[in-house]
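These notes are about the structure you will find just below.
A selection of the complex's chains, in situ.
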Amino acid sequence: MTQDLAAVEQQVAELRAQLDALHRRVPSNKLSMVVFSGDLDRALAAFIIATGAVAMGMEVVMFFTFWATPILRDAGKKVKDKDLMGKMFGAMLPKGACAVKLSKMNMGGLGTTMMKHLMKQKNVASLDQMIALAGELGVQIYVCELSMELMGFKREEMIDYPSMDFCGVAKFLEEAMDSRVQLFI
Amino acid sequence: MTQDLAAVEQQVAELRAQLDALHRRVPSNKLSMVVFSGDLDRALAAFIIATGAVAMGMEVVMFFTFWATPILRDAGKKVKDKDLMGKMFGAMLPKGACAVKLSKMNMGGLGTTMMKHLMKQKNVASLDQMIALAGELGVQIYVCELSMELMGFKREEMIDYPSMDFCGVAKFLEEAMDSRVQLFI
């Protein structure tokens, strides 16, 4: 019977090892988003989801890439020493959250102005207010280094945000692999 | 030896508690989709995925927001008492599934007509037929309350659908956190 007990103990140890292994494969209570689009509507959706998720106790990581990168530019900051391409992208892409437009019904800016007016009237925070709120709530923002380089953006022209880092796709994947929810917006 | 047995029993109880905790962290066999786009092509993709997932035994939850909201309007229903903004959005946004257009190659409606013709010829269900099928199959639709309010839509102008509810982002996140698959379309 001592042998029997030893056998059970052995089985329990094996179960524990399996459980630990499984534990490492189950993702954390985290939400990872790739924010790819530079449209006002999609950016709003991303931040409404991000701040909502923090309110529900989730950790939130946003990875800004391509057209979404200029949303994080600070309209008040000026950068010198850009090359020709950097100057062109800088001039053609929106300068910060207040400058982005709706993906549809923009109508030369009229639709975007209407939507902003409506949001104010209905007490919905504006995009720059939502970004500030996300920062206060601890939402982590990563900015894609490749996008920064291709568009010629400099780190010193981005907004002041509590937890903003610059990284490559590996960092996003690492976070996404450990997230319960992943979205590409 | 009685002590040894008690120790093993204690270990088994601990394992059970850990297993139960892990169990709660593993998502259900559910698919959650944010349908954000109001384009015919993306809406078709969303419903093809939704109905396919039900056929494979998954539970499916669709969360309609922003430009996708008007897809669920009923072309035959009229609503009074809208304010000016509501009337403008109502007039400018498509009235239901039969009125939405392709995101590309629309060519003033010609491309959309061609695609619909092709789909009929190849025996592919139309968008409104797919919505009806999704309803029969038990696909749950949530409509974003904020989008309804911003665009001035009233509940009584939406289609009759077996399980349609109106909710905020928290409801979507709750479902997404418990879903094996999440998509933003």
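Lettered A and B in written order, each chain numbered from 1.
As a working rule, contacts are C-beta pairs under 8 Å (C-beta built on N, C-alpha and C of every residue); 3 or more make two chains touch, one makes a residue touch a chain.
Treat the numbers as computed from the prediction; the structure is a model and nothing was measured.
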With 2 copies placed here, how many are in the full complex? 3
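As a convention for this text, only the chains that are shown with their structure count from here on.
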Please work out the Cα centroid separation of chain A and chain B, and write it as a whole number of Å. 22
For a test of understanding, state which residues of chain A touch chain B in their complex under the given definition. 1-2, 5, 8-9, 12, 15-16, 19, 22-23, 26, 29, 31, 41-42, 45, 48-49, 52-53, 55-56, 58, 103-105, 114-115, 118-119, 122, 124, 180-185
Under the definition above, what is the set of chain B residues touching chain A in their complex? 1, 4-5, 8, 11-12, 15, 18-19, 22, 25-27, 34, 36, 38, 65-67, 85, 88, 92-93, 146, 149-150, 168-170, 172-174, 176-177, 179, 182-184
